[in-house]
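Take a look at the following structure, please.
Omission of a single protein chain aside, the complex is shown with its protein chains in their original locations.
Order as written gives the chain letters A, B and C; numbering starts at 1 within each chain.
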């Protein structure tokens, strides 16, 4: 399996570079018979688009997707769905001066060792956060597939920006507010503080991290595989492909480490003739398999590496100490742009497992 | 790729059941020319073996490994290395009464839905923690391969049991103490409190969780692949195949979410003519690639699901409410048995990437 | 994917060496619920067993299989099925003198270059025809799975030994005679001449090749995938893993190369309310997909490389010309032992596609 492909039966292959001609993806293994056009993808891409708010990068990309294969008369055919986004606003000059000074927190150093002079460093090349748009290309289709066939729904949203944690526990009825604000927080009471946290970091030329929560409802029981393809294994593999992610936990996660079994175990009960657990510390997964309760994931994002402050570093050519101040156009906080990406990778992984487990048929 | 296999070029296939005839593994892709005999594997297996201390399960398994293929005249041949551990002490009767009552926190429920009446439920069958011994079969070889070819060294150890956190930050010189105590903590000052934490949980018929830290030194720069096979992606996929793991973070992890970029970025410097970072918040990974600094991972374990306390649950046959009290022989805390398993999965993943990246040759 | 594993959803991993402790296999991905015990496998293994007739090698191996995982209370569980055959009659001394003289037609030379001194050369090691028994381990299960779920039936048999071609075209009613004779030919009129052809080669210390035909009936329409996983692609990949196979064709195969389209096209018709083709030059495959007609494959075997005649060769150590006369115990013709192996690889490939295409469910 190549490192630019994700999945086993539903396979997303990503291509393109931040400042190259385009970015794009091929989604292979999507069943025939899914109604699909560019709008299904575009609407989700738009939620991730840069340059939408005062708190985000000033790079303007329309991010218009073209489907170039795999769809016929408005339906998927079962053949690979190739999609392209042509790059428009590529100001490579912003980056040219950086070539030899290592940017702290960036991939410049290991990439230049690994690929030598052949690394496409423009705008981060293959390592750029811009590539997460290619995850949305496939993810938006996976999301629609899960919704149309099994009524599965994933919602991801911001629960922490820097030191500001969400004030009210998100409920299902709050989900409609996620994209009503620029920090993608479903709790309207928390929005202003979160925005301020980003603005304050930005004002001082700094950046800030945060946490995204992802909740998936209506999963059937038994999705996932034991041993090496547990839902936790495959979801975390997918989600760690987002640059800046440094922590992932399921259900009570790290907090379970200082709990007793009697506190952390979720007791079973029958509700409305359905088997449920009273609490959901498991995050909906036992033995690597779904149990029909919501899948709950927390994803921790580090602060953006590019900051407008002087940092010590070295020049890789001269191997001398120097300083750097990363200009260019960057998000002071990537978290608000992450929810559609998290939705995408979660949907791709769950759709892949639904196909593997026979929950979705080859023709729907 | 099947769900019982892990890796791309170095592939571990696990087989067997907790209370079946045996557990075992096939390691494929190991280079020819590695000196290897059973002792290399046995010594690491022994560190994971059950029944060694007052704080662990009373199940006694010698866990003796036989290498049955792939080694000739004391060296690996490049062919698959098959290894078997015959099960001895299988008291299935302990579990027979549990069949219809769902054990909270266990895989019984989703497994019985997924595999119907064909699920081998004895002792957890394929979902048992006992299967982690098969990870050690391959992991001990991967660890030796990394050591012999690239001088890479992984050390994993306990840093938290329940509410007891390690008192002194582990240093390299403390590594020799890891296996000198039953909780696998390199800080001798923390051992007694950790042991007490487990004993206290056990006395009340309860269980407790904890955190393992894993540190890998001497990695070359450039291991890993961008996009979907970042080191974080592949390490977390591997580590989440340990039952009870519910959280994984790299470097500053979740703590980075409320840091500023200026705090979290690691500045580059030259030390002893080598490029290093002054701090290691990245956990040794940038852009999914190794940077030559130690790989630092935290793995959170939930408390053992089996507890000797009355819990509410349902009977899956009658679909009526009932209660359960899980007897049988269980570890009140799995953390002390986890370090060799974490070492194994970390080594397998890094050796796989070292082979993929051409850092280790097909014949060594 | 490792080179010792075959398949995508139904994966066979082979291990072991000709003169090592054992040979064995792990079959992963078999659905839960298939009734299975050792007899199902043993009966097919017995058809391949060496030393049964005057025309085969004098090596005696009982080839007794043990299932060591994946079966519970007489049914498959959905977990990996590991199987072992312990080696008994290993006379490595026969081969010791050959180490430095390259045997014409054998893998000694490239294997010694590839694996250097670490190659397990005893009895051909990993390159031995004996390893085809591990294909039967998985293939016998795949064959039963196809029969029990879809009523699919594969029959493979000898149609040519040296210059002796089968005299009467095999019909379905002749299939019962395949294993009634030592050359595995369903046409009883051809048996004596074929046996004589082998005996005559053997008497002169020589060996002889032949052709096996494989016919699979009752396949549903639409098995297979376009582009790189056509039935032809995957069947030929599987079948070329038999040592000595040097040619594979489907339907009219090579003979179609000098036919007109109007001769080679199979016209469609309705028979018994079923869509059929009047002829079957396609061998049951169009566009890489099954069409419901019999899958017909011809597999060409070269004569056994080991012959009791003086051949020119070189000594790899001295790099001098020399001669060799390969003693040891060998089949003068491998064709009669091939049919169960061909059945096995065909069944594994078709069962894999049946699972991929959703024709067989995860629990049967």
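One rule holds in what follows: contacts are C-beta pairs under 8 Å (C-beta built on N, C-alpha and C of every residue); 3 or more make two chains touch, one makes a residue touch a chain.
Because the structure is predicted, anything quoted here is derived from the model rather than measured.
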Touching the absent chain when the full complex is considered, from C:68, C:82 or C:131: C:131
Sole contact to the chain not displayed, among C:86, C:109 or C:177: C:109
Sole contact to the chain not displayed, among A:126, A:202 or A:246: A:126
Candidates C:133, C:208 or C:360 - the one touching the absent chain: C:208
Where the missing chain touches chain C, by residue: 1, 3-6, 8, 14, 102, 104-107, 109-111, 113-114, 126-127, 131, 160, 162-163, 201, 206-211, 221-222, 224-230, 232-234, 236-238, 240-241, 243, 245-254, 256-270, 275, 277-278, 281-283, 286-291, 298, 300-307, 309, 311-314, 316, 319-321, 357
Contacts of chain B with the absent chain, listed as residue ranges: 1, 9, 79, 226, 356-358, 361-362
Sites on chain A contacted by the missing partner chain, in the whole complex: 1-5, 9, 11, 13-17, 20-24, 26, 28-29, 32-33, 68-70, 72, 75-82, 84, 114-116, 118-120, 122, 125-126, 362-363
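As a working rule, only the chains that are shown with their structure count from here on.
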Rounded Å distance, chain B centre to chain C centre (Cα mean): 39
Touching two or more other chains - residue numbers and ranges from chain B: 1, 3-5, 14, 114, 126
